[in-house]
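This report concerns only the one structure given below.
Of the protein chains in this complex, all but one are displayed in their positions.
Letters A, B and C mark the chains as written, and numbering starts fresh at 1 in each.
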Amino acid sequence: MAGFGLDGEIRDGRHYLAVRVYYEDTDFTGIVYHASYLRFMERGRTNMLRLPGAEHRAHFEEADGQGIGFVVRSMAIDFLKPPRMDDILAVITEPEEVKGASMMLRQRVARGDDLLVDAHVRVAWVSGGRARPIPRSVRLAMQTARAQIGG
Amino acid sequence: MAGFGLDGEIRDGRHYLAVRVYYEDTDFTGIVYHASYLRFMERGRTNMLRLPGAEHRAHFEEADGQGIGFVVRSMAIDFLKPPRMDDILAVITEPEEVKGASMMLRQRVARGDDLLVDAHVRVAWVSGGRARPIPRSVRLAMQTARAQIGG
Amino acid sequence: MAGFGLDGEIRDGRHYLAVRVYYEDTDFTGIVYHASYLRFMERGRTNMLRLPGAEHRAHFEEADGQGIGFVVRSMAIDFLKPPRMDDILAVITEPEEVKGASMMLRQRVARGDDLLVDAHVRVAWVSGGRARPIPRSVRLAMQTARAQIGG
Partner (left out) sequence: MAGFGLDGEIRDGRHYLAVRVYYEDTDFTGIVYHASYLRFMERGRTNMLRLPGAEHRAHFEEADGQGIGFVVRSMAIDFLKPPRMDDILAVITEPEEVKGASMMLRQRVARGDDLLVDAHVRVAWVSGGRARPIPRSVRLAMQTARAQIGG
């Protein structure tokens, strides 16, 4: 799993990213702080969505700094088991539904065969402070991934 | 709103906490980073649940450092409008359902009359690494709050 | 100490801010994560520097989103004693040296009479991506504070 590379990789339509748990991710109860998973999942999404050309900063600069990029609209998340310091986790991201104005992604965090977190995340594309159609290159890439996963 | 005090206060069964948005809470798109709301809401929960005697560290120490306290089991969250740097927000926490093993809390983040975030958060009480009945003092306090809110 | 108010207050030239330690600030060793102090101290600085009119977002918008505000140039920090979950801390900020292009601030974090962190922080004023003279209103306010502290 440590072999996914800095930005992770796509296999059969799913994006895999390896994440190591550091001091910064834990809290005094000894396990990972619940908001840390949102950071892990955002890294997975950012990397999956960067691949088809969605360089985040580039888009931001095109829009004159007017708040562009993917924005999370809603999220449902189950925390099943807690990871601990030094664990290596896999963040697995896949498109569940790709529409013109938003996408639903499923994101899971696993440690080996253990599923730790299971989430459904709706993201929209925002530019100049308003929702816009998702760029065609990203939409096509996500639809292709969706088709590869099947179901 | 700035008058709620460091730990917020309970009014008619709901807990109100004022939170100022700082640099640390924002990201390069100019708005609040989505995981920051989970930190704000955890501050609200912690303060509401501390009031009936659930001093977090004290419970932790009683349990020989074996991971005690409220743990988030699941969360559904809608991000409606984004706050910005320097904004003052209110985190409003109320019990929706109080059972022996878990509680459902509704948590909202507002800026003045604007509702920014609306979430439902299920928490359980964990001690020695296992789920346990919620301490009676906390459960009673939450049921009383629930009755005050009505509905 | 809990009486300082949301943005803290200035007494005799020093700015005092009360900060509660939450789950988010701790790590698995049971104490506050070392980078959390930088967040606490930034809250103290932001509030002290907001008082003379340095509304952070307002300055940012004036500059067309070109990266304005106080930027930390360097920092020397001693971590003397660790705080824990639920502790209430005071962040104490005072100007040590006020020049046209930068200021040196001393920032301390205390728990009651215990000094926990002692830091010296150099900040500069940046606008449009470049260092600029510190706005006159801020400089005067800091020089006045400096004179009140004496020494």
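Following the convention adopted for this analysis, a contact is a pair of C-beta atoms (placed from the backbone, for glycine too) under 8 Å apart; a residue touches a chain by one contact, two chains touch by 3 or more.
Quick caveat, the model's predicted, so the values are computed rather than measured.
Undergrad: Go through chain A and note every residue touching the omitted chain.
TA: These residues touch the chain not displayed: 2, 5-7, 18, 20, 22-24, 30, 39, 42-43, 46, 50, 55-57, 60, 65, 84-86, 88.
Undergrad: Kindly note down the residues of chain B that lie in touch with the hidden chain.
TA: 23-24, 26-31, 33, 35, 64-65, 84-85
Undergrad: Touching the hidden chain in the full complex, which residues of chain C are there? Just list them.
TA: On the chain C side, contact with the omitted chain comes from 28-31, 34-36, 38-39, 42, 57, 60, 65, 67-69, 71-79, 82.
Methods note: only the chains that are shown with their structure count from here on.
Undergrad: More than half overlap in residue numbers between the two sides of the chain A-chain B interface, or less? Answer same or different.
TA: Same: most residue numbers at the chain A-chain B interface appear in both copies.
Undergrad: Could you give the separation in Å between the centres of chain B and chain C, each centre being the mean of its C-alpha atoms?
TA: 27
Undergrad: Quick one: chain A and chain B, Cα centre-to-centre, how many Å?
TA: About 25 Å, centre to centre.
Undergrad: For chain C, which residues are shared contacts with two or more other chains?
TA: Counting only residues that touch two or more other chains, chain C contributes 23-24, 30, 65, 84-85.
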